[in-house]
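Only one protein chain is missing; all other protein chains are in place.
Read from first to last, the chains carry the letters A, B and C; within each, the first residue is number 1.
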Amino acid sequence: MIVVMRKKASDESVGRIVTKIQELGFQAHVSKGVERSIIGVIGGVDDKTKIENLANLSDVESVVPIMKKYKLASREFHPDDSVINIRGLKIGGDNFVVVAGPCSVESREQLLESAEIVKKYGAVFLRGGAFKPRTSPYSFQGLEELGLKILAEARETYGLPIVTEIMNPRDIDLVAEYTDVLQVGARNIQNFSLLKELGRVRKPILLKRGMMTTIEEWLMSAEYVMAGGNEEIVLCERGIRTFETASRNTLDLSAVPILKEKTHLPVIVDPSHAVGYWQFVSPLAKAAVAAGADGIMVEVHPRPEEALSDGGQSLKPERFDRMMQELKPFITAAGKRMVSLDEKSNA
Amino acid sequence: MIVVMRKKASDESVGRIVTKIQELGFQAHVSKGVERSIIGVIGGVDDKTKIENLANLSDVESVVPIMKKYKLASREFHPDDSVINIRGLKIGGDNFVVVAGPCSVESREQLLESAEIVKKYGAVFLRGGAFKPRTSPYSFQGLEELGLKILAEARETYGLPIVTEIMNPRDIDLVAEYTDVLQVGARNIQNFSLLKELGRVRKPILLKRGMMTTIEEWLMSAEYVMAGGNEEIVLCERGIRTFETASRNTLDLSAVPILKEKTHLPVIVDPSHAVGYWQFVSPLAKAAVAAGADGIMVEVHPRPEEALSDGGQSLKPERFDRMMQELKPFITAAGKRMVSLDEKSNA
Amino acid sequence: MIVVMRKKASDESVGRIVTKIQELGFQAHVSKGVERSIIGVIGGVDDKTKIENLANLSDVESVVPIMKKYKLASREFHPDDSVINIRGLKIGGDNFVVVAGPCSVESREQLLESAEIVKKYGAVFLRGGAFKPRTSPYSFQGLEELGLKILAEARETYGLPIVTEIMNPRDIDLVAEYTDVLQVGARNIQNFSLLKELGRVRKPILLKRGMMTTIEEWLMSAEYVMAGGNEEIVLCERGIRTFETASRNTLDLSAVPILKEKTHLPVIVDPSHAVGYWQFVSPLAKAAVAAGADGIMVEVHPRPEEALSDGGQSLKPERFDRMMQELKPFITAAGKRMVSLDEKSNA
Partner (left out) sequence: MIVVMRKKASDESVGRIVTKIQELGFQAHVSKGVERSIIGVIGGVDDKTKIENLANLSDVESVVPIMKKYKLASREFHPDDSVINIRGLKIGGDNFVVVAGPCSVESREQLLESAEIVKKYGAVFLRGGAFKPRTSPYSFQGLEELGLKILAEARETYGLPIVTEIMNPRDIDLVAEYTDVLQVGARNIQNFSLLKELGRVRKPILLKRGMMTTIEEWLMSAEYVMAGGNEEIVLCERGIRTFETASRNTLDLSAVPILKEKTHLPVIVDPSHAVGYWQFVSPLAKAAVAAGADGIMVEVHPRPEEALSDGGQSLKPERFDRMMQELKPFITAAGKRMVSLDEKSNA
């Protein structure tokens, strides 16, 4: 932390702040300038709140944070890429995974058909929501436990590990019983109660970025889960909210290389929710590969025009097929390898 | 909903979409223009998802929603202002309430001292967090049940009804037992699991706007609680996230008159969290009054420089006193009356 | 400036950066922490670009600016409020001014009628655009010189000084010949060529905030004009661009008290362009007063439904009348006085 003194602050005033900093258990280093003094605050790595509060004292102009607040998630703490192994399928390192499926589990038929399609064209994880966070209480809210059972059946039939969303801490045991990966949606990225409880789950967490979450806050949310004891986190960029309305959200692909510098956790990209229109999903999936992502998550629906949610952004089967073909040379160019179901262990 | 056809769409193509709309149980009205046709979609008030999915069909350029999605929260449904009565203190209508207190309950002494101060200068509700949503898992997380007990003691001692935050659905019964108003924080505004469960609580809910939440989404979140059976909602504007960094968030006072047109629910304003620096709280509190707010919620701490959270935005006692004095002529000018504790019933 | 070193940076590496800083003509103060070192950079008040470039060197994690970049506009440089005198009417200090009129000068009749109305109900400046910045090249672009002549005629007839927009540096002499105040629109706030040339004009400049402009950048734009020799600047908050679509832009009233702390320049508020709908103009005008603004600028049109631009946000005459009546107690509560035309000098 840096405490910046006001221009007019006297030496006495600076001294009073230094004493205060020392009383709080930190060390203070004063740099006296021609115009104003600044005080470097060292030590006390955990809770800097007390230093931030110094902004309330007279003659203090501002308090500037310098240090990162996350540790377990940081690359400094863990320099090598984390590779997460899910039933033999690896996420992270030089592996590239495709997660695909419909937005919601709508029926047994729809989900099994979706699973067959996404497997056929090369996806290795099946996505589908059983508990759906919908803006309106009057919209379809998901099939809940029935949806989980259908997902489990699809996994058994097609051999695809599944990814599904968890919303309520009360449902953690139920969802964890069925799924391979628990997804935290964008709207729950700072639902700290949920994150804390996920820290004690022994399954990987897919942590989607919030629409208004900075990269640092996102890593702090990962840190919540990790601090609770669960270090298997996959980050998923899915667009942030901006003024632009031509896309549903603004996919922030800069986040991929920035995260790669800051953290060891794998990073995948969901272009479907980000852009909101199916015709832009394929170019953005390729861009995600090129930016260095460890995988993509896309929406595929057998008949998008009949979907109960997010039909407008879902790929039809033949479009998903074409995208998967077109992705290959980009994955090679990026120095990665597409993970295939053959690698799946029978564990 | 309006379906806008592409420029080149043939009559046949328009006919196919009309048939599709009718099959989905809606009526279609075609307006054929020189350049392109548009189709008005009428009926089927609840789930419009299937119409939105038509954007996936060829020759459809876009699907434009027209109707509001909330009902119980809308002024059309309930033309008069809702007035919520909490132990005889009214929120809404021509009443103006001041909610004040520290960000967190830090200790029995700190809270009782805070309660005494805010009561002395005219606040009628005491705020204070027992469960704290903190960005970092390593920051102070609140005193939890002990904090609730301290709040209840302060209510008993000073007669101020209390407002405190609920984060985890598991804690609803516990928190509801102690508090008069349950606050949903900005980060949980689209925590639909929590909102649904709050629908069955029989105490008022203070619903803070999310940093990323549009006014329409915010009203949809109110609708979630109301659809569950709890219609006592107070909305609280607390700033949205923008590119500006001179304030912590950007207080959106336009939201006040806009909400007053769209909804019958009371609207209060939290300038402390919005702007993030104590010296700007008083002018923004006055501006909230002038914009038509039904109250304000401000942070007051006996010694802000020692606060465990948000000290930089907390008012010292004497500054809170001065603000309360200065607010009065603005409340009169706005045609409102400041609610005082004398109105409290002993119910 | 603060240079933050990477965690792993050796003492040698820190020493190399210190040498570099000294070579560039600055002083360096090292604070060595347990985890990493930070270097305070002192001196060389003007162009810090060379220090910012140090971010390019290995072992440097980031470079954090500390100092404000504006001087002439800062309150530190000029502690008292600037009061600008335009034909005897004062802006700044405890004066409150109302600028009103139509968005565009559409015809002689429309403007003279507008002038009569706004004068009747208490405005002291007449606004109206002769050169219009329109998003579409096919929209009405303004009456140009004819519009300026009509404005001048209205001033002569009704005695209201006029405010009109300047867009092209080539038109400065022409516009300055007719107008009392030159307005720089939101889209030209970082048109530095225009700002530089306005520095040599001897008439006040009304500088509207850009939709994308931080408060600091806005003050830097004021500094451009002031550095050129023209210190008569009035700042005008008019809303920033955010994700919210219920209002046209998001009026940032926090900017008013923040500017009052940072600068001595007068600050007025334009609620009409900010919110974009006439029915929200009056509550936001009151809020602007309460937040501490030195005046407001509002759109008034004799027949808004016939306006060639921005009709949806214009007040009808009777609504302007009512707003002016309602504003009075707020102006009094804010400790200001409404400036009236009686104060106009005949200079």
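Everything below uses one rule, namely that contacts are C-beta pairs under 8 Å (C-beta built on N, C-alpha and C of every residue); 3 or more make two chains touch, one makes a residue touch a chain.
What you see is a predicted model, and the numbers here were worked out from it, not measured in a lab.
*Asks:* Which one touches the absent chain: B:S10, B:S31 or B:T157?
*Replies:* Missing-chain contact among the listed residues: B:S31.
*Asks:* Which listed residue (C:G93, C:G159 or C:G312) would be found touching the missing chain in the intact complex?
*Replies:* C:G312
*Asks:* Could you list which residues of chain B touch the chain missing from the display?
*Replies:* 2, 4, 7, 27, 29, 31-36, 38, 40, 42-43, 45, 64, 66-67, 76, 241-243, 245
*Asks:* Mind pulling the chain A residues that touch the left-out chain?
*Replies:* Considering the whole complex, chain A reaches the absent chain at 212, 214-216, 240, 242-247, 250-258, 261, 274-275, 279-280, 283-284, 286-292, 329-330, 332-334.
*Asks:* Can you name the residues of chain C that touch the chain not displayed here?
*Replies:* Touch set of chain C with respect to the missing chain: 20, 46-47, 49-50, 52-57, 63, 69-70, 131, 133-140, 167-171, 187-188, 190-194, 196, 210-212, 217, 220, 223-224, 227-228, 241, 277-278, 304-309, 311-312, 314.
The working rule: only the chains that are shown with their structure count from here on.
*Asks:* Just the number, please: Cα centre separation of chain A and chain C in whole Å.
*Replies:* 39
*Asks:* Measuring from the mean C-alpha position of chain A to the mean C-alpha position of chain B, what distance in angstrom results?
*Replies:* A distance of 26 Å separates the two centres.
*Asks:* How many angstrom lie between the centres of chain B and chain C, each centre taken as the mean Cα position?
*Replies:* Spacing between the chain centres: roughly 31 Å.
*Asks:* Specify, in ascending order, the residues of chain C that touch 2 or more different other chains.
*Replies:* Residues 242-243, 245 of chain C touch two or more partner chains.
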